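As you look at this complex, bear in mind that one protein chain is not there, while each of the others sits in place.
== chain A ==
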Amino acid sequence: MSESDAAAQQSQEAGGASAPSRRAVLGWGGAGFALGAAAAGGAAAAFGGGSDMVSAASAGAAVPFHGEHQAGIASAVQDRLHFAAFDVKTKDRAELVKLLKEWTAAARLMTAGLPVGDVHEGLPEAPPTDTGEALGLKASRLTLTIGFGPGLFAKDRFGLEGKRPEALVDLELFPGDNLDPARSGGDLCVQACADDPQVAVHAIRQLARIGFGRTAMRWSQLGFGKTSSTTPDEQTPRNMMGFKDGTRNISGTDKAALDQHVWVGAGDGSDWLTGGSYLVARRIRMNIETWDRTPLQEQEDIFGRDKGEGAPVGKSKERDEPFLKAMKPEAHVRLAHPDTNNGATILRRGYSFTDGTDGLGRLDAGLFFLAYQRDIRKGFIPIQRNLARSDVLNEYIQHVGSAVFAVPPGVRDKDDWWGRTLFA
């Protein structure tokens, strides 16, 4: 079955769905928002493209790997994440370049839904090239996005010290941070997003394998239930606290906003990064159990939104323009809003995580926060300073992992590779 056939079949299945999903009913209540292009016709349409339907319609599809920007930033957010940070072990610049070319070739295949090499046709005496767990699965909108950490630009390493962008700053220690070095930093990162967790995990696993000897996995994070969307025609998903957060996220189709807040521009100082972006990754642990014992009113006051609809204080609909002064001064939404931060705006792409329980029987759960921006100094930092200082939510969360990366521009064509502009 070709990809377009697969997509068509999926589309049919979605269109033929007679009952609306629970989420669609709860979230929209027939409010009549603009429909997602994919959710066409029938009963589904009446309830307006809930996220379930959009992803069902496009689950098999492949997201183009080549382009001006890397996929996985402004692309519609998929359901699942496997994020990995690597240390570069080789000291040889040529080896590193070779690795990046091999990774690019593998990423090109995997994002098209193909294995990286033989799965079961190879020599019986040798391990297969591709580990095989994604065999038979669709591309599942897999995107692979690479980032370069500050360590790569260190002096006497790969001759890149002159190319470290000024905006790739080492983050300060914010009040309340409790960072675990084993969940922080990294010379390289790869963000794998897909609608199928197995597809995302498979992708990271193949890259790790190709990298052994040249890279070593430093840490990785699985994520589910995207906590923000770049598609405003879908409802905003909920985080582990049960709230909608990130309603004001930049739309993946809003070119002007992306150019202004996300993509590094030609005059920004680092030419090799033009068309790229900066990524801040934070593992934010939530004190789930104490949150769950918090009265509803307090929960809503902390966020500055109501729990059911997600409407800002005093408003009735989620997307109503918030009146910040109506919120408590320390409300999360008020403190995070661009108007409170001199217009600072970031593109959020975070995911919920639950990594089992800690030794005390508490859920090790929270938000794996991913933010893309044109300049970390103007994006994440002022917002986080503001939040770390006063956000009442801090009583229920703690930042336990942190990393920053420069995210290079897209791979243009089949001869191009991740990092070409940096190493050229």
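The rule is simple: contacts are C-beta pairs under 8 Å (C-beta built on N, C-alpha and C of every residue); 3 or more make two chains touch, one makes a residue touch a chain; residues count from 1.
As a working rule, contacts and distances are computed from a predicted model.
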Select, from "Peptidase M75", "DNA polymerase III, epsilon subunit", "Branched-chain amino acid ABC transporter permease" or "Protein translocase subunit SecD", the UniProt-recorded name of the complex's unshown chain.
-> "Peptidase M75"
Residue of A:G213, A:G269, A:G308 or A:P338 in touch with the missing chain, whole complex considered | A:G213
Per the whole complex, from A:H66, A:K89, A:R164 or A:R362 the residue touching the absent chain is A:K89
From A:P64, A:G122 or A:P175, residue that would touch the chain that is not displayed = A:G122
Residues of chain A in contact with the chain not shown = 87, 89, 122-123, 125-127, 182, 209, 212-214, 216
